[in-house]
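Note that one protein chain of the assembly has been removed; the remaining protein chains are unaltered in position.
Letters A and B name the chains as they come in the text, with residue numbers starting at 1 for each one.
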Amino acid sequence: MQNFTSIDDVGDPMSLAHRALAIKKQPFKNNRLGENRVLGMVFFNASLRTRMSTTRAAYNLGMKVITLNVTSDSWQLELEDGAVMDQGKAEHIKDAIPVMSSYCDVLAVRAFPTLKDKEKDYKEEVLSAFLKHSRCPLINLESATLHPLQSLADLATIESYKMVERPRVVLTWAPHVSPLPQSVANSFAQWMNHTDYDFTITHPKGLELSEQFVSGANVEFSQEKALQNADFVYVKNWSSYEDYGKVIAAPDWIMNKKKLERTNQAKLMHCLPVRRNVVIADDALDSDHSIIYEQAENRLCSAQAVLESLLKDQD
Amino acid sequence: MQNFTSIDDVGDPMSLAHRALAIKKQPFKNNRLGENRVLGMVFFNASLRTRMSTTRAAYNLGMKVITLNVTSDSWQLELEDGAVMDQGKAEHIKDAIPVMSSYCDVLAVRAFPTLKDKEKDYKEEVLSAFLKHSRCPLINLESATLHPLQSLADLATIESYKMVERPRVVLTWAPHVSPLPQSVANSFAQWMNHTDYDFTITHPKGLELSEQFVSGANVEFSQEKALQNADFVYVKNWSSYEDYGKVIAAPDWIMNKKKLERTNQAKLMHCLPVRRNVVIADDALDSDHSIIYEQAENRLCSAQAVLESLLKDQD
Partner (left out) sequence: MQNFTSIDDVGDPMSLAHRALAIKKQPFKNNRLGENRVLGMVFFNASLRTRMSTTRAAYNLGMKVITLNVTSDSWQLELEDGAVMDQGKAEHIKDAIPVMSSYCDVLAVRAFPTLKDKEKDYKEEVLSAFLKHSRCPLINLESATLHPLQSLADLATIESYKMVERPRVVLTWAPHVSPLPQSVANSFAQWMNHTDYDFTITHPKGLELSEQFVSGANVEFSQEKALQNADFVYVKNWSSYEDYGKVIAAPDWIMNKKKLERTNQAKLMHCLPVRRNVVIADDALDSDHSIIYEQAENRLCSAQAVLESLLKDQD
């Protein structure tokens, strides 16, 4: 693996998920693989799970870590090619990236979408610049449109909990108060489409995701129907792709225990952070259905599987 | 030791202080004890000594460290149980803690009091949530009411400087311009009450500390009387516990060289940061009485003794 920016960089997603689960059992087996190697983590946005789990993953492989919060630690970066940089931005991203990558062996970047300019977001302005200018392998820590580290952890989680060969997995939209990216949903759909699970997406009309990522997935506009016989219920809000970035109110779509009880004893998943009693009710989050902490824990072994693979292919 | 959140977690405080002093002489003796182990440090508030000394302590034991400034690196955390999270806070603390602790082997947290809501502060809203939800051992890096890492360093410092078996130790309130927590004073009183030192607290009336922590200590309202024959003078401001969070003006209570000269050549202590010429005058801080830098330096070996003990009991 040369980079990990989307599922397209992964030869065999299912095998990578199983590699992650194997690493979870023996996390220190390769704890000298990353000796003398440094992971650089560049954050344009806030992060808790991604920051901590990826750092820990690097440590477990014997790597060292440099973390840069771009906005507060460093300079505002210009993105526009050819800009006359006489405003607030002190450095062009095309100059910052080759420099940062010359100090690191692997570079990882988090850059959320604007949710205002669909075209810029969906051409992955920041991630593309990193791909173009980085001199070392790149990890996507959540970009404008995708969050593949999350999806890998999601796949590993489902694999470790599934009771049947071909579980019914439902991704359901849920309400939220502010505009959220489509990245987790886009990415999850992409990864699910690579499995032979029975996969369905459910959301109110007007919240269709980009065909680029979900194409091929079954879409059902009735949440009730979608949840029938579900083995896994993945809850996630996203803002509108069509009416780009719009928050659509549909409070009835909140996930709760009553809805889960009508499934096939489904496991409840969410990538976190979750706004309790807005996206998912306490009675569901605190029920036996919930595997959200195990899912979050699997971010660690998943990141470790990715780093391990990048390091091995650098040798 | 399972956690280090207050003196109640410590079997034998005096023995731990002497362990710290032994570590100070041989800081790298156990520099592989923490191999493959990670300390997660979670800051809700600013920190210099605690941040740096605890990090260094972890390094000396071969641990790695992940530091999270909650407010700037991550999400605002909701503390209220059952909250409908439709406001500014993106994640509930009850969800963040199990996740963070699943990436770490020891979790450490700093969370100051509000100094507005006495009940919330004195039930240790944040620290209690960590204790309840953490899946790994916990260190208190200063909570709403206590600062045990500081107190352990204070005890070690007194032990290393005392000239008599049972020194006279005086904790004296001093003025300050803004409302400060009672935590250092509460905690110091607690630890002193566990020794057989001759321990006295002096402060203006109206600045009584919580009985919960200082109970048993001798209180003297005349600073002059209290300082007589003192071997150690520990200076610290705190805001009112009674009239909760109120700043009480009493500029005469500033510590200075003249006052120290009336003691038994007392050693001057302060936990730092100290506002010079408000809390303590330059002539005292820059005199031979002062052991404030040695006291601060002892934060390192104290934190190391705590981490060592937690790691050993995890095995």
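One rule holds for everything that comes next: a residue touches a chain if its C-beta (ideal position, glycine included) is under 8 Å from a C-beta of that chain, and two chains touch if they have at least 3 such contacts.
What you see is a predicted model, and the numbers here were worked out from it, not measured in a lab.
Visitor: For the chain that's not shown, point to the residue among A:73, A:224, A:242 or A:261 touching it.
Guide: Counting the whole complex, the residue in contact with the absent chain is A:73.
Visitor: Considering the complete complex, identify which of B:23, B:85, B:141 or B:300 is in touch with the unshown chain.
Guide: In the full complex, the listed residue that touches the missing chain is B:300.
Visitor: Touching residues of chain B against the unshown chain: what are they?
Guide: These residues of chain B touch the chain that is not shown: 27-28, 31, 43, 46-49, 51-53, 55-56, 59-60, 69, 72, 177, 272-278, 282, 285, 292-293, 296-297, 300.
Visitor: State which residues belonging to chain A touch the missing partner chain.
Guide: With respect to the unshown chain, the touching residues of chain A are 36, 38, 40, 64, 66, 68, 72-75, 78, 82-87, 90-92, 95-96, 98-100, 102-104.
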